[in-house]
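Please read through the structure below; I'll follow up with questions.
Yeah, one chain of the complex is gone here, protein chain that is, but the others are all in their spots.
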């Protein structure tokens, strides 16, 4: 089944394996007249790029994106935008063992069972390498939002808010810190602790989970369509489709289960210029699946990397018991590089639903 | 934008408002030869039906479903199945206040802002009444699963596992308890406490949140398609589209953030008849977006009902400050009746992806 | 596979069999604020309704449509519109023969082969009865166009332009004639001859083919999206999906094969108010898949009704040779009642692409 596309009015389709010649993406449904060049996309790709700190995989990829179509004289033309990134560091090596073993927690077994064949080189299609194209598509989405929202003060930002059991202290939250440390962490103190934690974990050949929060500010009310294109439902699908994500929540999220109705209700007062003034944001900016105009707040949980230097029990393709130890390069906390990916998915969902919303009313 | 359909190969489309003449659903893509009658659907609808305990809304609806097409001589024919439920208890009353006020936590403001008009009678389209059609569609999905899986021991079951801060004790888990109490609760002791808790909350005119868990057992490995039709991504969209849901997680879910890789890894041993024997199920039955053959485990958080007898601050459609108190009938814990809805969505996603999986291999 | 929906941004989904209890339709993606009532739809249904002349089937159906959702205080609300028509004249009879025989030219054999089961009563799902719901959906589309195009002089009209080998004389074309005769024929003289022709054909128990032309006037330039949502491509799919249609053409259509480039080119002059003045319309109002602002002209060929009182050779479900003669009621020229159906599909495609076009530019 065709399943490598995401979006409604605006839709991207990705292709490519970890160790194939290239990965690519087609973004369809972009309105004409949006300023766009490779320089608009590259900074986002650079944030996600591997090999930038000791805490991420040492694979070296320039992740240089080329725009192959859909842009003319610096503007989109309404036709699809083809993007391509060549893979440069797919080390040639003997995949003998990995080809015959199922790593616990990996997609090895499920791909093999589903398809009867799998490209085991670097995880093939199941590799997080695919997320580079999401980030590129998110960059295009940001250009659409920028053109559509004009002067309005808006942004889409993400941050690591938990690694292991350690959460950031929200009293220390500073968005400007996010790009100052190796963790996309808004709390400088927590970042310093994460550095210690993760160095130890990495040396043990272990890995650790994380929670990422993405916030969109300045988006209008009215985005998201009942019943099966709700903003929160699209965000949930978007985030859960990212590699290693095991949970998604909006606003209060799971904590809402503990609350009384009066605690959770976001009361409203008359605001300036006729807009409502919400006195809190337990809803995370979404009511009835439609944006309220408040900050849209989503969090997602990322499981610890399955690739471990620590030996685990598994079976091979012949069904025999084996001991598995992953040798290659990997991120000890995949949650870190999931931050720009989460931002990209949020930006894409919002640009998509913004275009969809043009037909709300006759 | 067309947004009232759910599913891929198998797809349902719902229509209907809380206080309109009827609600309905068309289920498209059902294979021919599936035994189906209204008697297969009614029991599921009866579990979700309002007015069955003191803890649910006192609205009286028979929720009698009629099959209008797609079935001939007791079997599906491959053509779409039209379902209809007449609304019988839409009390005639003065909607004056509700028509002009935005209830905090409700979809009133977002629908009005998005569309410039809203059917305020009983919440209109944003009412949980729509979920009756999901349950009916889930009933059809169960018949497909039954026909496809044959003799295999399989089931899809849901349970309330938390109300407020109180969680069930998993040591007491007994699926047979679920239909023995007013809470779809698998822990009889917890159910007794919930009864006390909720009686108090109801008397205070308040409401409370909850967590629901849905488990699918006996489904084959190989369901779910990379990258944007992953089983977990489809489940996340499905559950998040249910009214009042604010979070979704698979397997360990948010707890995975706290785990080390070796703790979270589901080790494998050679099992009987060539199948792998997983030694744990932190993954909740999904790896790389594809089912492993283990139990598929999803949990979702339901916020407390926004309709309160307690007064809250809000504004009216003229932008003036008002005090809001909801009079009508409602559920003090909408999480309870979300249990059969969650089961239905799980069954539907599985039946859909089972049909999709027929083209995995040439 | 889900295949009973049509449209992109605006989408309708139909269900129902010829002799089931009802047929229905859900129209999704209708913008809020469109005036709509049953009175807007019924006249279109009445034009398609059977039993109105000696030249159409004598089945008596009131085809009374009910709006079940999506309209509040006379206006659409942005939520899906559920429509229902009860079947009233499904005569009880012995279907013994028809249940076991494959009528030449009918869908009997293909449905049976595809699904292994078929609802043979009145042709089941393959009956042209389904087209009543298209006409209803087309009525909703007209309301959208009316609201969107405002004061502009626009219309969508259809006419029978050929029956058997006899074509209308375009010199006699008068749109006002179309509803003055039993053939939706714009040429009164041709209509009189068709009356004679068809009376003879009907008495012989035979049937005859026809060509229908549908024209849309007053639509703006810019409708239709490259490459696979071209206006002409969508129109081709729309018309070819109507029962018994075997060919579709736009503008010059098949005649374009005979023309030189300079004959077929629609030259342009500067027109009033900055609009181009096209000197001809060989293109039928579509260039590069996008509307030019000229009249959009589509024609489609309808094969002769397969149900015949004349005996033909066939086989039965056991594979044995049989003689087939259809007894029941039917139209000797299904092309006639295809006129309002073709109009409806044209109106729907245009309303859909008009909504899609709202995102052409940023």
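A few comments on the model shown:
Per-chain numbering from 1; labels A, B and C assigned in written order.
To be clear about the criterion, a contact is a pair of C-beta atoms (placed from the backbone, for glycine too) under 8 Å apart; a residue touches a chain by one contact, two chains touch by 3 or more.
The structure displayed is predicted, hence computed values, not measured ones.
Contact with the omitted chain, checked across B:31, B:122, B:164 or B:335, is made by B:31.
Residue-wise, the contact with the chain that is not shown comes from A:82, picked out of A:51, A:82 or A:205.
Interface residues of chain A facing the missing partner chain: 1-5, 7-11, 13-17, 20-24, 26, 28-29, 32-33, 66, 68-70, 72-73, 75, 77-82, 84, 111, 114-119, 124-125. Contact residues of chain B toward the unshown chain are 9, 29, 31-34, 76, 78-79, 144, 147-148, 226, 355, 358-362.
Residues of chain C that touch the chain left out of the display are 1, 3-6, 8-9, 14, 102, 104-107, 109-111, 113-116, 125-126, 130, 162-165, 201, 206-211, 221-222, 224-230, 232-237, 239-241, 245-270, 274, 276, 279, 282-284, 287-293, 301-308, 310, 312-315, 319-321, 335, 356-357, 359-361.
By definition in this document, only the chains that are shown with their structure count from here on.
Inter-chain spacing, taken between the CA centroids of chain A and chain B, is 26 Å. Here the spacing of chain B and chain C, counted between their Cα centres, is 39 Å.
Averaged C-alpha coordinates put the centre of chain A at 45 Å from the centre of chain C. Within chain A, contacts with two or more other chains are made by residues 9, 226, 359-361.
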